[in-house]
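One protein chain omitted, others in place.
Letters A and B mark the chains as written, and numbering starts fresh at 1 in each.
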Amino acid sequence: MDIVIIGLLLGGTYALIAMGLNLQYGVARIMNLANGEMLVAGGFTAFWFYTAGNISPLLTIFIVAPVAFAANWLIYRIMLEPLVRRAKSRGQLEVDSILATFGMSFIAVGLMLAFFGGDYFNYSFLAVPVTIMGDTYAQNRVVAFLAAVVICAILYAWITYSRTGLSLRAIAVSPESARLAGINVRQRAAIAFALGGAITAVGGALISSFLTLDASAGVAFTLKALIIVIMGGVGDVRGTIIAALLLGVVETLVASLIDPGLTLAAAYTLFILVLLFRPQGLFGRKPT
Amino acid sequence: MMMKRRTALTLGAAAAASLAAPRLALAQSDVVKIGAVAPKTGPLAGGATVTQWPNVALWANQVNAKGGLMVDGGQKMVEVIEYDDQTNPGETIKAVQRLATQDNADFIIAPYGTGFNIAAAPLFDRYKYPQLAVSAITDQIEDLSSKFNGMFFLLGSTTAFVSGVVDVLKGMQNAGTLTGNKIAMVNVADAFGIELAAAARPLFEAAGFDIVYDTSYPLGTQDLSPVMKAAKAAQPNAFVAWSYPPDTFGLTEQAIIEDLQVEAYYTAVATCFPAFGNRFGAAANGILGAGGSNPDDEKFKAYAAAHMDVTGSAPDGWASATTYASLQILEQSIAAVGLDREGVTEHVKATTFDTVLGDMSFNANNFNERFWTVGQWQDGVYQGVGETGREGAKAVQLKQGWA
Partner (left out) sequence: MIAGKELQGVIVATILLLIAGALPYYGSDYLLSLGITIAMFTVLATSWALFSGPTHYISLATAAFFGLGTYTAGLGIETLPFWVLIGLAGVLGAGLAALVGLATLRLSGVYFVIFTLGLAELVRQVITWGQNMTGQKGLYVLTDFTEANLYQMLVALGAAVFLVGWLINRSRLGFALRIIGDDETVAAHSGINTALAKVLLFMVSGAVAAMTGAILAPRYVYIEPALAFTPLLSFQVVIMALLGGVHRLWGPIVGVIPFTIILETISANFPNQVTLFIGIVFLVIVYFIPRGFAGLIEQMRDWSRSREGLT
């Protein structure tokens, strides 16, 4: 039982990481390989506020979110829209955006190195045990998990019920029809991209409370996020959450019952199996 | 199309020629060029930023503040040429090649990391550079030094490191502070951790210890709580982790959360980092770690103060000082025999040097046999507790809870 809970806690963090990417890829059609760097930047900010002013990461996220939203909106408007405009097909945009964001990830790492140096950074926040059903867990993880749940719930409700959310979903399904239905696709895509970036940065701020990060740590998170988004089905919030939790539980099961040395191998095996038997992802629609 | 190809070729040749030009117009011989290759990015960048780069900066700064290196009776300023190998051995090789043939570096500081030192060794050897390898722990010292005449090993061997830990635990057992013989051992699944764990299994058994939990986890594992839970369930008397920086932090945090009750707790690389002490505060007390130093030694105190002064950060409690010592050896050798690289190699082999760690000399296998193996956080200071011939080791303390 405690294995499942650890797995769920881990999955909650994964959900945070992947949620942002899913919005960016699912709606804005940008396969953002600089996603992990956004996460590390969020973590850096939380670290800085905590060590300089002893401000809790739970408060920092309210600063991180709007700043990251604005930054990502600008990135989309200035850097990515030209690519969207010139792309003749979805495939072309995919290739272009992979290359462009890969370049951006280098720039982001370079900037963070220049400003913060290459040192590891971490701090002690709520690193105390908390007991759930007779077993102990790290309080910072539980808090991050709860925050993830809240963020996911708000996002899910917003996407399902609000007008903007509805239009985002419409774009995710078919940008062409969305345009015909009078939705300003470009503007909405920018919003989705910015929102995705904000969520990722918030995730980074929360994660930094219990993981050790450094300037070049982002790529590992990008990979995990990619796996989860593809497994869960592109453009589907529900799928991402379930895939993230599934991945967390499977990794923990393998680590506890078989061998911790095989956790990553298990993650990739699971991912490859899902791709082979449900290439559209757990909840994805069949590509047309 | 042919035309275009030829144009491209000419352009390429022109670019290559401009590359071949010396990087600085003032390539005069009144400076000594020192090459440095280590990661500034990639997985090992975090470690190199604490241990390697600040010492290069500190040493160059001090030497130039003194008016330069003593060379053949005169003084020459030091110019450091840095390359980022991006934690990629291919880049290390390219950078060393470039330093040797393009930048005409007089000496090259050994790279950071075991694999990187070994990958660069054939090139150091070809151009006859002495290679004072610090961050390289291996049991292949005899093989390597016989193949590469100028390769020296300052930090220790795998077996010596493990033996240091075994001795410390054995000592605690004899003193009655370690009340059982059960050990939980984990390692990071990376060449470094694998090699140490493989060396540790027979040594622990020979010393009468029982390894009740033995597992590995991949480098970059984000959730170490299953590892710690399982280790705790095995009810060990001592916990030993052959770990790397991120997991050294991660395991310790989980140990606190799980309230792991052991009488000795050991994590390897980065336990000696100042960030470790800052991070865990009082909970760090009693934690054993890889390598050590004697922070009460006057030389070390002066070094640590200068390190703080010049680089703005404190040195770690282990390889930082050794890295600095390797540069002192280079400096003293140049003062003795000048810029003749083979001469320096022979001088290093034959001489006893006065370094921040005390006297240092090399045996027939280019191996510095006197080094720190184990350290421990005691009252907020990282103290050396295990050594092979260094002075100032403190008594080992019992790990008493995490408060």
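Observations on the model:
What we mean here is this: contacts are C-beta pairs under 8 Å (C-beta built on N, C-alpha and C of every residue); 3 or more make two chains touch, one makes a residue touch a chain.
Quick caveat: nothing in here was measured; it's all calculated off a predicted structure.
Among A:Ile98, A:Val142, A:Val173 or A:Leu253, only A:Ile98 touches the chain left out of the display.
As for the chain not pictured, it touches subunit A at residues 31, 79, 82-83, 86, 90-91, 94-96, 98-100, 102-111, 113-114, 216, 219, 223, 226-227, 230, 234, 259, 261-262, 264-265, 268-269, 271-272, 275-276, 279, 287.
If you put the missing chain back, the residues of subunit B touching it would be 1-2, 4-5, 8-9, 12, 15-16, 19-20, 23, 40-41, 43, 81-84, 86, 88-91, 93-95, 97-98, 100-103, 114-115, 118-119, 121-122, 140, 147, 187, 189-191, 194-195, 197-198, 201, 216, 218-219.
Here is the rule we use: only the chains that are shown with their structure count from here on.
By the touch rule above, subunit B contacts subunit A in their complex via residues 39-43, 45-46, 48-50, 186, 189, 215-218, 220-223, 225-227, 229-230, 245-246, 249-250, 253-254, 256-259, 270, 273, 275, 279-281, 313. Those residues of subunit A whose C-beta lies close enough to touch subunit B in the complex are 2-3, 6, 10, 13, 109, 113, 117-124, 127-129, 136-138, 141, 210-212, 214-216, 220, 248, 251-252, 255-256, 259-261, 263-264.
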